[in-house]
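Excerpt of the complex: some chains, original placement.
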Amino acid sequence: MIALFTDFGLEGPYTGQVKAAIWREAPNVPIIDLFADAPSRRPMEAAYLLAAYSDVLPVGGVFLAVIDPTVGSDRPGVAALVDGRWFVGPGNGLFELLLRRGAMVETYVIPAEAKMISPSFHGRDLFAPVAARLAKGVSPRDAGLEEGPIPRFADWPDDLAAIVYVDVYGNLMTGLRAGALPADVSLAIAGQRLERARTFSDVPTGMAFWYKNANNLVEVAVNCGRANILFNQGIGGAIQIVPQTP
Amino acid sequence: MIALFTDFGLEGPYTGQVKAAIWREAPNVPIIDLFADAPSRRPMEAAYLLAAYSDVLPVGGVFLAVIDPTVGSDRPGVAALVDGRWFVGPGNGLFELLLRRGAMVETYVIPAEAKMISPSFHGRDLFAPVAARLAKGVSPRDAGLEEGPIPRFADWPDDLAAIVYVDVYGNLMTGLRAGALPADVSLAIAGQRLERARTFSDVPTGMAFWYKNANNLVEVAVNCGRANILFNQGIGGAIQIVPQTP
């Protein structure tokens, strides 16, 4: 199974072309549209989001992840095998948190051959064929990979106290894992304090709260409301962890 | 075949996660994205819409329908077999019209086990696995169902004189079946009278009319225009049936 994690947008031909490229190489492999609206041109925020969704595919699955604002420059194409799942995409930090959190990690680069590839669409011409071959189960070498180190971003924090995704309901996903915080810590956003709740139906209509979302990220939400509008916040907006008094 | 009927929205990871959950249980079962923008948080309007689209799948097909504003509360998870097609989702009235109109009906509940399910994402954790097993053809019991009654909403009308969906062209689908009205009845919306036409190209540019849409619902449209803007109406907006003079 292959999952797509991109900022290609929902409209237009980009995702369709990537799927066609995959199916030419690996006919009928199931493809999941996971995110077509991952944080646009922001590999850092996207990296925390991707790491939280890596268990959507079973072991053996392949993530094709393309947030690639410098496509066509000399940033390398890379792949990583992390605890049995493959990740293929640009070497711009997108896999940083996966590498850091993984127990069993192998890293690879995609050699920059003199290929007929478009300078503006590596997702289709470079990454999709590699992902398709990995999904078929061929060896990394036969998939077009060479073992080697990939760029690391050691200054990024282990959890990111910022918004990494605004969902269709206006909920604000953060780069904080709920399990990395004290269970009942208070948070703050835009100067307003938030307490934890279990789920939407546990708080009154119109009340803001934070909760552990279905992928174990801290998420700020409003029951029957839109947190992004209430707090006027978007991708990159800061979250504060309120110090606990002993 | 499985069809998805949800208010998850087009963006974000929700539909993709549901598909991954289905394919883990039933690899390669074809999945149709029918509606990801069914009436948000409005099970009643959604119920009339779903009933009109139940023949999209052949007999044996499974609808996974999730309009679930009270997810995490004590509303039950349910399933129904109606004239050979399965419907799986929350027991909040979403299947009311199907049950009422069906000739052969069986109803089931999904026992609330002590499962590791997210309180905010029953679509992925509770309903998708059941739908996948039913699509594979296992027995209701093996799919995780128990025979039993499901909540009914006897006060809802047989046809709903209100808008249940606004499509991408601005057309206004109603909860009225065209076959339930006199053939050439006049309707009214926002104080303006509408006559029936066969299709768009049969009326002048800019003229509003009503017609039997491709799923046999009464739909209000404007040739080369947007009825939702012309009449300033959305989901829940009322339609009047103009009395006929003998």
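So that you can tell them apart, the chains are marked A and B in the order they are listed, and the count of residues begins at 1 in each.
Here, a contact is a pair of C-beta atoms (placed from the backbone, for glycine too) under 8 Å apart; a residue touches a chain by one contact, two chains touch by 3 or more.
Everything quoted here is computed from the prediction, not taken from an experiment.
Student: Count every copy of the one sequence in the whole complex, not only the 2 placed here.
Tutor: 3
The definition used in the following text is that only the chains that are shown with their structure count from here on.
Student: Once you find the CA centre of chain A and the CA centre of chain B, what distance in Å lies between them?
Tutor: Inter-chain centre distance comes to 32 Å.
Student: In the complex of these two chains, what residues of chain B are touching chain A?
Tutor: Touch residues, chain B against chain A: 8-17, 19-20, 23-24, 27-28, 41, 69-73, 118-121, 124-125.
Student: How about chain A: which of its residues touch chain B in the complex?
Tutor: 1, 3, 10, 28, 30, 32-37, 53, 56-58, 165, 167-169, 198-202, 211, 213-215, 224
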